[in-house]
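Let's look at chain A:
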Amino acid sequence: MSEKPKIALYWCASCGGCEEAVLDLAEKVLDLVNAVDIVFWPVAVDFKIEDVEKLPDKSITASLINGGIRLTEHEKVVKLLRQKSQYVIAYGACSAWGGIPGLANLYKREELLSRAYFEVPTVVNEEKVLPRTYKDEELGIEVEVPEVLPRLLPLDRVIEVDYYVPGCPPTPDVTWNAIQALLSGNLPPKGSVIGASSKALCDECPLNETKPDKLLIKEFKRITEFTPDPEKCLLAQGLPCLGPVTRGGCGALCIKANMPCTGCFGMLDNVSDYGAKALSFLASILDVEDEKEVERQVKEKIADLVGRLYRYTLPSSKLGGKVFKR
Partner candidate 1 sequence: MKPVVVVGGGIAGIQAALDLADQGVKVYLVEKSPSIGGRMAQLDKTFPTLDCSSCILTPKMVAVDRHENIELLTYAEVKEVVGEPGNFKVKILKKPRYVDVDKCTGCGQCVMKCPVKVPNEFNLGMDMRKAIYIPFPQAVPLKATIDPEHCLYFTKGVCRVCERFCPPKAINFNQKPEEIELNVAAIIVATGFSLDDARKRGEYGYGKYPNVYTNLEFERLLSSTGPTKGEIVRRSDGRHPKKIAFIQCVCSRDELTNKYCSAICCMASTKEAILAKEHLPDVECTIFFMDVRAFGKGYQEFFERAKQEFGVRFVRARPAKIEEDPKTRNLIVYYEDTETSRFTKEEFDMVVLAVALRPILPESLVKSGLIQPDNYGFADVPEMYIEPVRASKPGIFVIGVLQSPKDIPDSVIQAGAAAMRAAIYAISG
Partner candidate 2 sequence: MAEFKPKIVVFACNWCTYAALDLAGTSRMKYPANFRVIKVMCSGRVDPQFVLEAFKQGADGVIVAGCHPGDCHYVNGNMKTLRRMTMLKKMLEEMGIEKERFRLEWISAAEATKWVQVANEMVEQVKALGPLKPRLEVKE
């Protein structure tokens, strides 16, 4: 009997949504389970790190890793998986580009820890204790608490990544496409995104055909200001929809719910900085020639430019996050 391909799944700094996303395959999960051997999946299966360590190098066909690299532990585990796997897949926005937890890169590590452990109203921590490695006297052992890294990093800044599966989380179709590509061995060049489209969301957006000849707007609008016409391109209605700069393949789910795209499928192959490109196209179509008016609209209608334009990609951006004075 030929051995089934071995698959590992692991999460780093993520919300858990990507784990759910795998289960969202619904009945196809059973196909998956039949087709592969899962050798590591902390959230669902009781294998330990030691089990992985025992596997021969490159014996795992593919490791699907979600979440960004926030802790020293993440660094350690993904390096181990890299060693044991033929393919490493950055699964989901956080792993691929940092994702929403990556917005923490707008703050210093000290600020983050202070906020989380001292300042949040629901926290009671009078002795100002921070997570640290300590010796448990009762058990007589060293309790190792992983350290928080100075910045959250996308997976490919720590280990080599073979393929990327986009989404926050990846949709069942995208996940299934990616898995099929992996299992069939019918794979694009290393470093590619798999499972999704090679074009921007507009290509599959049902509202693309409603665009005016000249896609120019006089004013950005906030989604809270009005109920958009569901039959008309949201961008043309003034909502800063990020569809043009975002990879397609999601099936335009948000648009179908009358909500603008926020960019969770990330950038396209020819783009190296998502936020910069998003900014460039939005600024371009804002048909205003007065600097002050541009400033006003940014302030009042977009407010948090970095948060809006780098919602899923800040750690993978050219600057990686906020630059702090030393």
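Basis for inclusion: all candidates are chains of the complex that A comes from, given by their letters.
Heads up, the rule we're going with is that a residue touches a chain if its C-beta (ideal position, glycine included) is under 8 Å from a C-beta of that chain, and two chains touch if they have at least 3 such contacts; residues count from 1.
Computed from a predicted structure; not experimentally measured.
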Identity of the candidate that touches chain A (this complex; choices 1 or 2): 2
Residues of chain A defined as touching candidate 2 within the complex: 106, 150-151, 153, 157, 271-273, 275-277, 279-280, 282-284, 286, 288-289, 291, 294-295, 298, 304-306, 309, 317-326
